[in-house]
Every structure is written in structure tokens, then in C-alpha cells.
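Below: one structure, written as C-alpha cells.
Complex shown without one protein chain; remaining protein chains in place.
Entry: chain A
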Amino acid sequence: MQPNDLDRIARQIRLRDLQAVYEAGAGHIGGEMSAIDILTALYFQVLRIWPDQPKHPDRDRFVLSKGHVALALYVTLAKRGFIPEDEISTFLKPHSRLNGHPNCNKVPGVETNTGPLGHGLPVAVGMAKAAKLTGAAYHTYVLTGDGEMQEGSNWEAISSAAQFGLDNLTLIIDHNRFQQGAALKDTNDLAPFPAKLEAFGWDVSEIDGNDISQIVPALQRRGERPHCIVAHTNKGHGISFMQDKVDWHHKVPNAEQYKIAIAELSEAL
């Protein structure tokens, strides 16, 4: 698939995500918009997956550690054929399997339950270690938020991934510079990330995480050590008035804002 095709898919996912947030009256739209290009590159270009066989033992593993952007994952999974596209309209409704954080026992394509932050990376380390022990060829990818890196469990996992020599593990940090209540730099500023990861024994790439043409090769990069992609992204990417505004962590657009956002995202469809 060409970058232009992936861009088009990413815009379609953004549009459906926005509609679902508006209809449900809830979601984490800022972090969803920042991560959607990465999800698109993974599910439509990089991951070796079989939507009709979601538990295929050779599938690549993807863990959405920033589980609060579950909606972006649901829309992506639906578009990729794991769940029906019309099911997105049940998001957050009573008894819907599409709750605010992904459930691996109900939603095909979800590997482990996330929601509390700092959980996905340790589990991904276990997945990659399992492949080393069994000789499986699958690759493990995990997406965390940048604020999420404040959780100590991540650093336990980063250290063990290097100790285990997990060259089959890729961590993508969605570095949109904002967490729920404030900017990362005003809270507990872990940036810049690269030197810290390198000190722990990882290879590090830095990319524009909203540029598909940079995301795909970074995800495909292989080396001799675990790989961290510091993906510089924009919270609310694609919707002008949301970009880089901390308010849009989990705010819901009003009718007027919704119209503007729809128009902006529809322009290039």
C-alpha cells in the first residue's frame, strides 16, 4: 500500500472516530487523533495478521497500552475486518463489548486488557520473550502514551527487555506532549526520551508520528536490540481547533465544533 492510500484510510478512521465520540458523548479524542496514523500503519501495512483467525499463533502482536484510546483501535479493527463496522455505533452503550478500554476476551484482535497505565509494555515483553523461547517468528509492538511513561512498571519492563535481548520488540511512544491534566513538561517531564531509552540498552528512532511515510519504515526497522520509536505527534491531529490543546484529552465537541471537525477531516477523503 502506498503512503497516500494509508493517509486516506487514516482520515477515514479519524472521521469515524470523531462521529462515534460525538454520538457516544464520550471518548479520548485528543489521544485518538494523535495515534491513528500509527494504528493505520500497523494494521494496514506492517502487522502480519489474519482477521478471520485472530488467535493465529504466528500473528504479530500489537498491544494498545494507552487503552483509553480504545475507540481508535475499535474503528481500526472494524475497518481491517476483525469486527463489523456497524458495531462502532454501540461504543459505550449498555452491554456493548466495545467499552471504554479494550477487552481481549470479547473483542477479536485485542491481545490483553489494558486501561490502567503501565501494563502493556510488561505484557509485550512477555510476548516477545515467549517468541524467543518457542522460536516463533512473530514480532511484538506496543503503543504507550508519553505521560504513561511516568509509570514505574514501564521502566522495569524496559530494563528487562534489554536484559533479555528482545530484538523482536518495538515500543512506540505516542509523544503528543500532553497528558490528562496538563502538558508533560509541566507535570513530570520525561522528555527527551531517546537518551533515556539508549541508556537502558535500546535502539531509538525519532520520527514525525503523524507522517505515514516515516512511520512505516520505522516500524519495519530491525536491529539487534529492542527498538523504541519516539513518535512526535500532535494531540488532536487533523482537527485544527483541537491540536495541542490539553482540553481535548477527553472533551466532546459541541454541534458547531463537530461540524467544523467533520468538514476538515472530509476535505481530503
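Operating definition for what follows: a residue touches a chain if its C-beta (ideal position, glycine included) is under 8 Å from a C-beta of that chain, and two chains touch if they have at least 3 such contacts; residues count from 1.
Basically, contacts and distances are computed from a predicted model.
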Which choice in "Aldehyde dehydrogenase", "ABC transporter substrate-binding protein", "Transketolase subunit B" or "NADH-quinone oxidoreductase subunit N" gives the name that UniProt lists for the one chain left out? "Transketolase subunit B"
Identify the residue among A:104, A:191 or A:262 that touches the chain left out of the display. A:104
I'm checking contacts with the chain that's been left out. Which of A:16, A:61 or A:251 qualifies? A:61
Quick one: which of A:119, A:175, A:235 or A:251 touches the chain that's been left out? A:119
Touch criterion as defined above, residue of A:49, A:127, A:231 or A:261 at the omitted chain: A:127
Considering the entire assembly, which residues of chain A contact the chain that has been omitted? 57, 61, 103-105, 111-116, 118-119, 121-131, 133-134, 136, 140, 152-153, 156-157, 159-160, 163
